[in-house]
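Missing here: one protein chain of the complex. Every other protein chain is in place.
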Amino acid sequence: MAASTTTGNFKVIGTRPIRHDGVDKVTGRAKYGADYTFPGMLHGKVLRSPHAHANIKSINIDKALKLPGVKAIVTGKDLPKAENKLEQAGEMTINPMYLSMNILAHDKVLYDGHAIAAVAATSPHIAEEALRLIEVEYEVLHPVMTVDVATKPGAPILLKDLRNKEEGDKETNVAQHYQFKRGDVAAGFKAADYVIEREFNTAMVHQGYIEPHNAVGIYNSDGQATIYCSTQGAFDVRSLSAQVLGMPVGHIKVVPAEIGGGFGGKTTIYLEPLSVLLSKKTGAPVKLVMSRSEVLRASGPTSGSKIKVKMGATKDGRLVAAEIWMAYEAGAFPGSPVGAGAMCIIAPYTIEHFQIDAYDVVVNRPKTAAYRAPGATNAAFASETIIDELAEKCGIDPIDFRLMNAVKEGDAQVVGPPFKRIGLIQTLEGVKNSPHYKSKLTGKFRGRGVASGFWFNAGMQSSATVNIHADGTASVVTGSPDIGGSRASMAMITAEVLGLDVTDVRPITADTDSIGHTDVTGGSRVTFATGMAVYEAAKDAERQLIERAAKVWEKKPDEVEFRDGKLHAKGNGVPPMSIKQLAPRFPRTGGPITGRASVNARGVGPGFATTCVDVEVDPDTGKVQVLRCTIAQDAGKAIHPSYVEGQMQGGTAQGLGWALNEEYFYDDKGTLRNSGFLDYRMPTCLDLPMIETVVVEEANPGHPLGVRGVGEVSIVPPPAAVANAIFRAVGVRMTETPMSPPKLLKAMLKHRSSTQHSAAAD
Amino acid sequence: MKKTLVEATINGETVEFLCEPRQSLLETLRDVLELTGSKEGCLTGDCGACTVIVDGRAVDSCLMLGVEAQGKTISTVEGLATQGVLSVLQNKFLEHASLQCGICTPGFLISAKSLLDRNPKPTEPEVRYALAGNLCRCTGYDKIVKAVLDAAADIRGQDKSKSAA
Partner (left out) sequence: MLAPLCFAMPTVVIPALLRKFTGGLERVDVPGKSIRELVRTLGQRFPGIDAQLLEDGDIRPSIAVSIDGEIATGGVLDTVDEHSEVHFIPALGGGVR
């Protein structure tokens, strides 16, 4: 069901064609990164630290080098010296020294799994044997595993050069402080009838893509390198690898393979520079693939966090003040998404007075990477449960409470600028009017919870070309790896503009030599920004088609128009011409036609979602079963509705896993104890119901087709929605994720004994 | 390590290959036989991306050794289409948009085929139970389950019209 407000009679946009790579994907033909092989290819494996925090005293690779089949070994010493400063690498701001240290440890290891050395051998098994022969001497240091430990006075310092602006030259584990303020918080709370204050803790979780990281590196003796890998951003792999390897960006070509999931975790590099380094040393292509255990230990999960929220409302349901303190685990190097979390935590509401202080804290865990709306889910878990509690105190339905305070067009965002056209209210109404919400939930230990979420979405840079072929069909070439079905949408936009059948447009994701710079597939930006570039490129092709037809008809271009997939000469007498008919005339009217466009996309439309879940809690075990789930999300304009629904459902499923079972479990030595899918427990088919979707279409005025990014915000509401549902089911307010059976059971038992106490006291 | 000669029937063809005793069936399929359709997700039998059918039974090929394939009949995703014509299941996955990144799709197709071969009229809970050994991180499973239920109905309909003819 789509509440459509976009105008436009589209022929292709809004339909559900079969994706162009579909046959390859269902027959096993599609080539993912680990599927690549090359003649003479060697296999690489990485030696990883078993310690969370230790100085490296020495590394001896002699014995390992002697193992038959081993061709080369590299350590941190083989990387060029990197500077400790902030630098632009593509669109990202990175610290080259920290990036290099994460690829291969320099003189210190900072998490269980930190890479120390890499081996290339004739088989992956021999490479693994060689790892066991590398001798490393460690001086083990005390692990710092939580923000509490990291910020305690006298805490062991992870990075001796790390400073923040506020502590001057003092060594610290606090990398950054963000603050957002408006009005007078003290006065705001004075005006409140109800004030609720709670502390929340969320556990570190992983994106959980099924495909492990991979890379094949080929270094040629002329100094040119090629990397084949599964990535969300070939251009980022190129610039980051160039940075780490000390190579010119233009000497590296990155070919993005099909990718088996990313969700933000494949927007950075791990194995790629190692594959090139080993290839350089051996003169052969070198393939590295992470095991599942390596993925969990040593790629980029998202932050665990500690969030304190204090919010006040008047008894008629108006939010008046919010005071928030939040600290996120950055992992071994600075860069948690706490700033984004701070900008999202109260984003859906107009609150006159607030102060938000947010801290980025390093700990002995893997360096965090982006995970679908990074920072927002942790934040919403805290704020949306407080909002639920305030609604309950005021005696107002949780959706109505949110409707009363919801931001609309013209309202100021937390960061200041006013919103343009947005669809939060429509998502709240979408849930309110859904068959799910209208149905009665009956039965013991069952409850219904609602939550909303916000994500900015990104614009950034994209390039596109549209090539018209000799038979009048077309290819659309972009640099956006397809992680969710976006290539179909690119073909659909092209087909719509040029009046072609969508099956006559072939969408390609190109390598870094074959298309202009394109930023990462992430930030819910592909359909928005790359779609914008594709639209402009198709329009450019259309202009050229008009010029050519004009030439053929010996008219001026302004006497020709393109309509309904055909070229028409204004006035009478000339029959219209299809592109197919015009194509054979290309050579004599100027040559092949290629439409092109590059954008640094402006006009981003932020995304809102509202989610409703019904749960049933087992009172004896604390297990939560999700009975029913509905998500309403504003897509602006759904180019391919099936893939928009897919993003909404996928994000919801991840959010539910985050809510109920997923967490990183480290022991007191800082060793990760659940580095496999058995104990890092993600939702299976059996854990989830059908996920009902309500696609709201409040057109984004900044995009030619009204598109708003949809990939991320769906993950934001579920943990809070589940917590709110659990409260209504068993009367317990959970303040930590995951709300797994042992944690919920403990909370329920505590709640039961305290209510029994007060009952007995009466 | 010395290799062993193995003979098996894979996707209807008798094949002979050499593999080391320490190579899993998954590794053998992918690296020795170049059948890269089965995917590696975890190597501990938890994600199902490597699911193949061995002597009629759905198996995580990462938990089986290549040498254990001796004399067995094995079906992989590469064998689902018949001379290039997609099976009903494969078509339904495409129609229902049951894949986003597609890495889990081969495993799901094999598990679903195994289910429908055993139980042509599964209920939704039965489908979910049968597919619980296959992890998908992209779709939330909704469109996968719908595709399998739709395929089952389609196949039953075809069989009905075949037997009516």
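The first chain written gets the first letter, and so on, giving A and B; residue counts start at 1 in each chain.
One rule holds in what follows: a residue touches a chain if its C-beta (ideal position, glycine included) is under 8 Å from a C-beta of that chain, and two chains touch if they have at least 3 such contacts.
As the structure is a prediction and not an experimental result, all values here were calculated from the model.
Under the touch definition stated at the start, the shown chains contacted by the missing one in the entire complex are A.
The hidden chain makes contact, of the residues A:Arg29, A:Arg163 or A:Lys420, with A:Lys420. Here the missing chain is touched by one residue of A:Phe10, A:Phe38, A:Tyr138 or A:Tyr178, and it is A:Tyr178.
Of the candidate positions A:Lys45, A:His213, A:Arg238 or A:Arg372, contact with the hidden chain is made by A:Arg372.
Although one chain is not drawn, its touching partners on chain A can still be listed: residues 86, 88, 91-93, 177-181, 264, 267, 335, 337, 339-340, 343, 355, 370, 372-374, 415-420, 455-460, 519-520, 522-525, 600-604, 702, 709, 711-712.
Note that in this section only the chains that are shown with their structure count from here on.
The centroid of the Cα atoms in chain A and the matching centroid in chain B are 29 Å apart.
Of all the residues in chain B, the ones that touch chain A in their complex are 1, 20, 22-23, 30-31, 34-44, 46-47, 49, 76-78, 80-81, 86, 90, 93-97, 99-106, 109, 127-129, 131-146.
Listing the residues of chain A that touch chain B in their complex gives 16, 18-19, 21-23, 25-32, 34-35, 37, 125, 207-212, 258-263, 289, 291-292, 483-485, 642-643, 645-647, 649-650, 652-654, 676-678, 682-686, 688, 690-691.
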